[in-house]
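Apart from one protein chain that is not included, each protein chain of the complex appears where it belongs.
Moving on, here comes chain A:
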Amino acid sequence: MAAPMELSCWGGDWGLPSLHPESLTVMAYAKFSGAPLTVNTINNSWRALKGDLPVLVSEDTVISQPAKILNFLRKQKYNADYDLSAKQGADTLAYIALLEEKLLPALLHTFWIEAENYCSVTKPWFASRIAFPLSLYVPGKMSREALKRILLTKGGPPLYSLTEVEAQIYRDAKECLNLLSKRLGTSQFFFGDTPTTLDAFVFGFLAPIYKVCFPRVQLQEHLKQLPNLCRFCDDILTCYFRLTVSGHSPAGQDTADANLQKLTQLVNKESNLIEKMDDNLRKSPQHPPRKLTTLKLAAGGEESSPMSRLSP
């Protein structure tokens, strides 16, 4: 059995488990591969100062970047890419590079550099999650780092001003979204019916753009014109994170079926125990044989009766 693993990351809002793309990627991958992670959202912690969330702590190892965390999970046998062919694995690497080069700059810009978005949404939200006085410093630091990253990677000549760089990165991001939409097509996940690492990364990058309510939303509007990507995000949220748009657990068919299954399993276990007790009692000579009503398992609303009999 693997040692207990704890993930520290930024919390969520607007129906998402986390607002931070990298944290969201790791959480999604953990759900897809069935890794038992305890998620600690940052709340009044000094760890945010180092700025390298998400962080996975397992026994003595501390791992910080999403790629390394995913590698660690794979080594612990939580592998969501088990069914992929080698070529599909290669495609995964390529598409992740595409996301990082083309989509990430625009994502960073929408969150941290676009003045209206930053001042009205991002800064207050992140500041509310960290202790004072760090809340005065950390959002500014993250914003400066984002700007530096964009300028250093995209801002060489012939783009001489920030507005030109912005125009270029949004063009690139829209093209990237179009390419992802074409690649996804009508299938449920990128490689068939089971989600993989690539789905985790795409979800991690797309969900914040899709769900967070910003004043300036050109990227979100473009994304909303690609219905298969929106459907992809919603599917993952409802199936793996049990959250709808409003953030409450749905009383949908999926949940009902899952609950029913769990209930049936529980009842089966209890009935096995009862039968064992029954046998024991029959074998022991002191007590007269007692008739214990054998429980009949029925689907639908009849589980309530065995449950009431089992409760002490």
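Operating definition for what follows: contacts are C-beta pairs under 8 Å (C-beta built on N, C-alpha and C of every residue); 3 or more make two chains touch, one makes a residue touch a chain; residues count from 1.
Methods note: contacts and distances are computed from a predicted model.
**Student:** Select, from "Pyridoxal phosphate-dependent transferase", "MAGE domain-containing protein", "Metaxin-2" or "Serine/threonine-protein phosphatase 2A 55 kDa regulatory subunit B", the UniProt-recorded name of the complex's unshown chain.
**Tutor:** Cross-referencing UniProt, the chain left out corresponds to "Metaxin-2".
**Student:** Kindly state which of the options A:Lys182, A:Lys224, A:Lys269 or A:Arg282 is in contact with the chain not pictured.
**Tutor:** A:Lys182
**Student:** Just to verify: which one of A:Glu6, A:Asp83 or A:Glu101 makes contact with the chain not shown?
**Tutor:** Counting the whole complex, the residue in contact with the absent chain is A:Glu101.
**Student:** Could you pull out which residues of chain A are in touch with the chain that's been left out?
**Tutor:** 65, 86-87, 89-91, 93-95, 97-98, 100-102, 145, 148-149, 152-153, 156-158, 179-180, 182-183, 185
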